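The other protein chains are all here in position, but one chain of the complex has been omitted.
As written, the chain order gives the labels A, B and C, with residue 1 at the start of each chain.
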């Protein structure tokens, strides 16, 4: 168990998912509550204006910017599997990272990490070829960029084997199995019911303390960052409660970069 | 008149205008004949694979890469005016420059200059607001990037006033008026008829020597780079003849960057 | 002045402007309050699922469906002028009308009229070439389709000269000049301040009674349909007040088709 004296965790959320005249997510409030922002790059959401405004807000508040790379699928919001080749993923990811980084430069910040979005995130978890393809993009762009993924996944191993700095995230609003994997979202009880439960679980994750798995047995999930789902109803309330609980538990909230 | 002993000129062409399974232009041959490549960034042409292959070929041959930024209009190939705001142009340009630069990094090169494409190029020529918006993008990305535009244009002045290094181009295949402006493409005689004429004119442009304007009176057009239209039938033959004529005239062909 | 005994007017609004996971406008409530729905066709908003759901809702309530055709510009929501040729407009419009009509067939309804959206609407008003291009599309698809436009405009004349059934609309929430044209939206006082004013003006428009122009002199604007701006804050309240006022004034609200 981490001594509370030096407990530190990051809080990340998906942001910049508006597009044109379309709004999405409570970005104005969430940007005050996270330390890392996964910013859409135009492939599943976000356009250059939205990206610009999002990184400007992040820069003003010292929030670290990550490139939230996706399959090219605005109509499907990046949530549909697309059978891309490794080369397609590498080049699509480079394109997105560079585009976002250009807008970062305008506001004196920079892309500091990469996180896959939606279906791509899920596909990477168990696909070494795709994970290597993403690693190729990150190394080509800036080998010092971190990559955010699921702890214990093939993706995490593959990215680390490729020499990248891997950071892992946990989901305080989600049920876990006894072996530390996520309960699929559609299963009964997959999402915790109350803000209090979520905040308490987040603290345990930050401290490396056990919590009850779905079957009741204790499980410990260590993570560099806690993900707040910005598309959940009540996302802002959850983020606020989480931040308060972390503060009360003596956990410092600081960007993982 | 430039002394031939130190005459130098660049040769540029639009490249990377394929998309998906669609081919466009004789890139494989032209890349051997130019010193600067204006590379499409996905808004009027080009996708991340095409961009990647184009900058890889440029890097192998020491050809300098420029970002050929456009209005977002794949169906119209960027040739239709779109009424964008200054902020839309700035952010769209940053997005494109950064995306291309990311693919450049993979091949050990970088975007070194920016040139507007199609309708945007034409609109910029006489629009100070749009020119400043492009300047904002370039300065935000990398103040050292050069910008390629039309000599004597409001665009050239405005970009220079914004502190950017402006480079100007001439079109050896086109007729000019007595005051050094291009004869509109649709006018009779706007495009020179033979490869020999084009090559001869290119040499005169490189040397700062006068040539016959449309009305017959002599005109002098100085330019840092000569543009070869890659979508002209016979583009490769024109580029070859131009290179040979420049060589025979003792003009060194070298990137303007 | 129309005898109240036989006064009839239509109420139309833009609908189906969501896209993918993005929502837009209070469609669920507005569909209960209009008699004609201008349904986006995928070029500025709307995707096949959104279009399907919108025409399904319209069909259930007996609301007439119109194709709300646009320039192809999702990022700009169709609000930016795009320099299309007549042939581009004709074919783009046919594509959109047919696509929407296909989804109508699934729900036992059909496209009954065409209305241009955003920048295209504004461009058509004063452009006979574009208006003829739209007329070509409508006649090719179904000469019996009506076209909705601005009264007294070159567009209205041109479409009528092309043999089409033109219907005109008025905007109860907007100030008019003494000669019956709209005060530009950005001018001071261009939008009426209260729901009551809007409802009262809508009744006068339906009855062909004069109301105060911007300068105070009376003006009469006759229209087949009253447009409720679905993107105005309070659109539902405005539509409700308008419907109630029309009812109280003895005006029948009925589709213009």
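FYI, a residue touches a chain if its C-beta (ideal position, glycine included) is under 8 Å from a C-beta of that chain, and two chains touch if they have at least 3 such contacts.
It should be emphasised that the depicted structure is a prediction, and the values quoted were computed from it without experimental measurement.
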Among C:57, C:99, C:116 or C:150, residue touching the chain not depicted: C:99
Touching the absent chain when the full complex is considered, from B:8, B:74 or B:212: B:74
Footprint left on subunit A by the chain that the document does not show: 72-73, 75-76, 80-84, 88, 119
Residue numbers in subunit C that touch the chain omitted from display: 42, 48-49, 51-52, 87-88, 91-92, 94-103, 105-106, 137, 140-142
Touch list for subunit B against the chain that is not drawn: 19-24, 47, 74-77
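Note that in this section only the chains that are shown with their structure count from here on.
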Cα-centroid distance, subunit A relative to subunit C, in whole angstrom: 43
In subunit A, residues with contacts to at least two other chains: none
